[in-house]
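For this view, one protein chain was removed and the others were kept in their places.
Per-chain residue numbering starts at 1, and chain names A and B are given in the order in which the chains are listed.
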Amino acid sequence: MKLLELKNITKRYGSLYALDNVSLSIDKGEWIAIMGPSGSGKSTMMNIISCMDKPTEGQVIFDGRDITKDSRRKLTEFHRDKIGLVFQQFHLINYLNAVENVMIAQYYHSMPDEKEALEALERVGLKDRAKHLPSQLSGGEQQRVCIARALINSPELILADEPTGNLDEANENIVLDLFRQLHKEGTSLIVVTHDPEVGEVAERVVRLEHGKIISDKKNKQFIE
Amino acid sequence: MNKKHRMFVRMVLASLLRRRSRMIIALLAIVVGATILSGLGLIYYDVPRQMSAQFRNYGANVIFTPSGSSEMNQTEIEKAVAVFPSDKLEGYTPYRYENTKLNNLPVTIAGTDFSSVLKTSPYWHISGELPDADGKALVGKKVAEKFGLSTGDSISLRNSFTITEETDLKDIPDYEIFTDPKTGEKYCDHTLDLKISGILETGGSEEEYIYVTPDDVSYLTLSSRSCDIVEVSVAASKDELKAYLDEINNKSDAIEAKPVKRVTASETTVLSKLEALVLIVTIVVLALTMICVATTMMAVIAERRREIGLRKALGALNSSIIAEFLSEGLVLGAVGGIIGSFFGFLFANAVSMNVFSSTITFRPLLIPAAIIASVAVTGIACLIPIRGAVDVDPALVLKGE
Partner (left out) sequence: MFFRMIIGAFQRQWKKMLMIALTVALGASIATAMLNVMLDVGDKINEELKAYGSNITVVPGSEAVMSDLYDVQGNEGKEEYLGEETLGEFLTIFWANNITDFAPVLDTDVTVKNKDVKLVGTWFDHHFEFVKKGTTYKRDTGIINLRSWWDITDGKWLDEAKLSGDNYAMVGKKLAEELGVKAGDIISVKGTDAAESLEIVGIFESGDDEENYIFSTLPVAQKLSGNTGKYKKAEVSAITSPDDELAIKAAKNPDLLSGDEYDLWYCTAYVSSICFQIQEAIPGASARAVRQIADSEGKILEKTELLMALITLMSLIGATLGISNLVTSSVMERSAELALMKAVGAKNSQVTLLVLTEIILTSLIGAAAGYLMGYCFAQVIGQSVFSSAIKMSGMVAFLVTVMIIAVTLVGSLPAIRMILRLRPSEVLHGGH
């Protein structure tokens, strides 16, 4: 069953083509890595998928619904219901502690619930750090809070932008393990990265260059 | 309060309490603004009263003169003076003028109440002392120069009465009877011995009189006639004064109350300028201070663009972001306003003590005014940068370092 379909997406900035007639289809439960060098259009694609940007041409169909024509407000509502975001720079609010940073996503989504937020933290192994401020957490811990925040509203899709870019190897592995677990549980994952190791563990790798898809194949470990 | 509201409060409080250095900066700006607002406000409202009291240095601004036939006696005067509120009445002094002779030369004596004279004529320069009892005199400088008198000298005032058949000599104590050698008229001399306790310098016509107690005048003239004029010093504006004087003139047949135009008209001129000065200074300083507060608040908010972007990425609606930031600003504004109005009161009081040596009148209304103003200024100062920031594309903000 299809979760997301990009149909002939073009995004122009002036005369510059960030995405040039790109089509991509993603099934529910898939784990996709989008790879490519800087300037290849990864970020633009990510922004369009996460409803934070609109394509110049083409259609985005999410869960069977064309969202390209929705109003900004509708898009915001749609995006907060369906998508969880993980950032390279974590983007935690520095005056809120770990559990509050998770709760803020609940707050904007529906109803904050400290118990649920603590459970989410427990899931990423940070229950005992719940009352720490971001400045008291290591980079890996901050990223895990960020993942807990992305998970809290049970989104259909988790969108991660260079999630391991600021992490050391040990923390990178923790984060990748978390992704594996999420994948096993059936959550759809899109990871934008330039790190081949992160690409390797995904189910499917899409390579972009100059705004075009140059390859799209499944990793061998997932080919039965 | 549901969980959502609780979270809202939790976030606002966290932002205020955990971002201490920034919040202190913002709070400081608001406190300074509110201090200036309430301080200048208090001063502005109190200046007319305080300055009006200073203008009482010019002395009496009202005089009572007898009107018509009835005598201006003590009861009538007290009744008239009672019209002025006691906190506005600086003092009143009666004067009774009589002609008499010193060394056979005519001089004018004035009987007055020395206990109140400096209240209605604060500008009197006295070398020596004011008389504190009967038998002592304050001599005008011109009289003193004319007769070569100085403090401590004794003088003898002499009043002559022509004795006619009707004269009841029993009224006259220790008299001496003389007969004019030319006309054969009989007259008696009545003397008053005085010790000069001080010399009066004013640069005005007061220097031409000898001031003594009312009893001494009665003794010398053998008449307990009431005073000719009462000088009154009232701290009141032109219009208030007019209302009081109309009331007195309507109430009393014996007294005609008039403003001393020179003093009242000039006071109105100068005082209105002073008030206008303090008003416009207050407005200019306040306006500039408020803009200063606003720029600081804007800087503090502008710094949080990335956080606003993140909240949008998490699915926040513009309206809820505005609500959160605005309530932070409003809390800051209220706290700053309260602290500021306290400091403002301290400042205004210090100014009042230093300049006018009296405490400032506390105006409770200024506290809510200062708080509302600082909340309003802070609110507006928050809204401007937030409105700009919420329209920003979250993707761009989150990407940039």
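Here is the rule we use: contacts are C-beta pairs under 8 Å (C-beta built on N, C-alpha and C of every residue); 3 or more make two chains touch, one makes a residue touch a chain.
As the structure is a prediction and not an experimental result, all values here were calculated from the model.
Asker: Consider the whole complex, including the chain that is not shown, and state which of B:P85, B:G152, B:G204 or B:P368 touches that chain.
Answerer: That would be B:G204, which touches the missing chain.
Asker: Kindly state which of the options B:A82, B:I280 or B:I372 is in contact with the chain not pictured.
Answerer: Missing-chain contact among the listed residues: B:I280.
Asker: Among B:N103, B:S160, B:T179 or B:S319, exactly one should touch the missing chain; which is it?
Answerer: Counting the whole complex, the residue in contact with the absent chain is B:N103.
Asker: So one chain is hidden, and I want to know which residue out of B:R22, B:K79 or B:R158 touches that hidden chain in the complete assembly.
Answerer: Missing-chain contact among the listed residues: B:R22.
Asker: So that we can see where the missing chain sits, which residues of chain B does it touch?
Answerer: Residues 21-22, 25, 28-29, 32-33, 35-36, 39-40, 43, 47, 50-51, 54-55, 57-59, 103-105, 121-125, 145-148, 201-204, 258-266, 269-270, 273-274, 276-278, 280-281, 284-285, 288-289, 291-293, 295-296, 298-300, 302-303, 306, 347, 350-351, 354-356, 401 of chain B touch the chain that is not shown.
Note that only the chains that are shown with their structure count from here on.
Asker: Can you tell me which positions in chain A touch chain B when the two form their complex?
Answerer: It comes out as residues 43, 47, 50, 52-53, 73, 76-77, 79-81, 85, 87, 89, 91, 93-97, 100, 103-109, 111-113, 133, 149.
Asker: In the complex, go through chain B and note every residue touching chain A.
Answerer: 2-4, 6-8, 10-11, 14-15, 18-19, 306-307, 310-317, 320, 393-395, 398-399, 401
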